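The complex is shown incomplete by one protein chain, all other protein chains being positioned as in the whole.
This part shows chain A:
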Amino acid sequence: MGASGESGLSRRSLLAGAGLGLAAGCRQAPREAAGPVAPAFVGQSPERGHLLRSAELLSAPIDARERVAVAIVGGGVSGLCAAWQLRRRGVEDLALFELEDSLGGTARSGALPRSSYPMGAHYLPTPPRELVELHALLEDIGVIVGREHDGRLEFQSTAICAGPLERHFDPETRQWGPGLYPNLGETAAEAEQFERFWAELEALDGRRDAGGRLHFRLPARRSSGALAHLDGQSMADWLDARGYDSWRLRWFVDYACRDDYGCSAEQTSAWAGLHHFLGRGLAQNREGQLLTFPGGNGELVERIAARVALGARQRPGHLVYALDPDKGELRVRDLSTQRSIAVAAERILWAAPRYLLPHVLPRPEHDPLLPDLRAGGFSHAPWLVANVELAEHPGGLGAPLAWDNVPVIADPKARNLGYVVANHGDDRLDAHRPGAVLTYYEPLVDADPREARARLLAGDAAQWGEHVLRSLEAMHPTIRAQVRGLHVHRWGHAMVRPTPGLLFGGVLERARAPLGEGGRVRACATDVGGLPLFEEAFYAATEAADWAAERLG
């Protein structure tokens, strides 16, 4: 979820590695782990999601009945974008149900005294020219403030991520270097490989098929498909096949995969791995910038919610526990009043994670995606995210503190993505206040995401807090004494994993296919796009909203 970066070659295996070892290690020093403050879990509660598994709900009597033209299930980026598009098309009769008490999904914000922070997704690259629909959204919420005489988009200055953007930490020399590629001590052969790799990207950048469709673009399904064969292999295989054996390059690419997709290079489809660099055009070729806020994409969510202004039609704290696609009926539990509501809807937009859908269907076996889910062909990566408030800004030798600060860790099992400074964009008024909030990111890339998820949920806040502190201590040995607050966020199903075969193997067609008689239900969360990106959420949602609006009676 950070930008991109990497470094490697620490012989030390941090404790992160295997789950059992980690948990045991943490348990030995729980007090020391806590530092001056006790870590706390904040954000999404796994317990709430797991209510779906309780049979009691299904037998509870219905307390109320409602009727609505369009029901949206899920209040993350996708659900809110669907609502935004529906309202733009004049559809007012809608309701949005969100399980959690606040909107935003993985783009939610939280706050510590020094700064608000992202709990998950935290930036959006400035969209390239072809994403005109997304420009309209950003213009509507004040992120795009105008156009220059040559048509170039002009962005709100306070939304642009200020430099320095990235630095990487070399554990061997204990120095920070600028950028993400670890070039300190690079051999000529390694430099040649990096140049060759970059030349390959340049050659692919902006290329189109005979019909004028870009080979790599967003949303992914609008890409030409001419290079679909790359989806059949992993990014690591692609690197192997071309003789890329420089550990620096491989760390760099692995970092990119983990950062965007929560997968190692071995787990990521080569098409997706290349899409990371090329999906919006090579950033350096299009002068791309990053849009970010202290609260990460939570700011975007809040602005969209404010524009959509759903009022009472927006229903947080509501669990959709059953969905009849043929009748177009939802069963919803209001978790605050413990009342069950039956909602009849002409169209239902399933903007919650796609893997949840069979859990609410009367006959899960009718879900065309079920075999893929069972076989692991459509899976989600668990992430550990933590926000750490410090009394002082972190320093370090070498390159100055950047927005994204990434350790180059040799052991693939011990890798984390380092931290992003939530208050990096402080203006001059705030820059003089001491302290910082760091957002620590670590996808759990175990071979089986289910095991990683179990590991994530098994640890308590003190254990994961200690894990985060030790990872930060590897970069900043004295950081523990600076800690003033520590919020830990567990995302069991943070993002869809673009594993080989997902994007062009027919899985996503099954994930997106309307369900029910006459197709009343359509899934439109980020994951049905195959790439866990804001843009995918936006396009999945707005296309589904168009689909629903066109079919209303």
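Criterion: a contact is a pair of C-beta atoms (placed from the backbone, for glycine too) under 8 Å apart; a residue touches a chain by one contact, two chains touch by 3 or more; residues count from 1.
Here is the rule we use: contacts and distances are computed from a predicted model.
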Protein name (UniProt record) of the chain left out of view, among "Polyamine aminopropyltransferase", "Peptide ABC transporter permease", "Lipid kinase" or "ATP-binding protein": "Polyamine aminopropyltransferase"
Options A:E92, A:E154, A:E195 or A:D245, residue touching the unrepresented chain: A:E154
Of A:L290, A:L356 or A:V521, the one touching the omitted chain in the full complex: A:L290
Option from A:V91, A:A162, A:A399 or A:A414 whose C-beta touches the chain left out: A:A162
Contact partner of the left-out chain, one of A:G142, A:G395, A:G506 or A:G519: A:G142
Contact with the hidden chain (one of A:A241, A:L397 or A:A431): A:A431
Absent chain, residues of chain A that touch it: 142, 145-146, 148-149, 154-158, 160-165, 289-290, 400, 426-429, 431-432
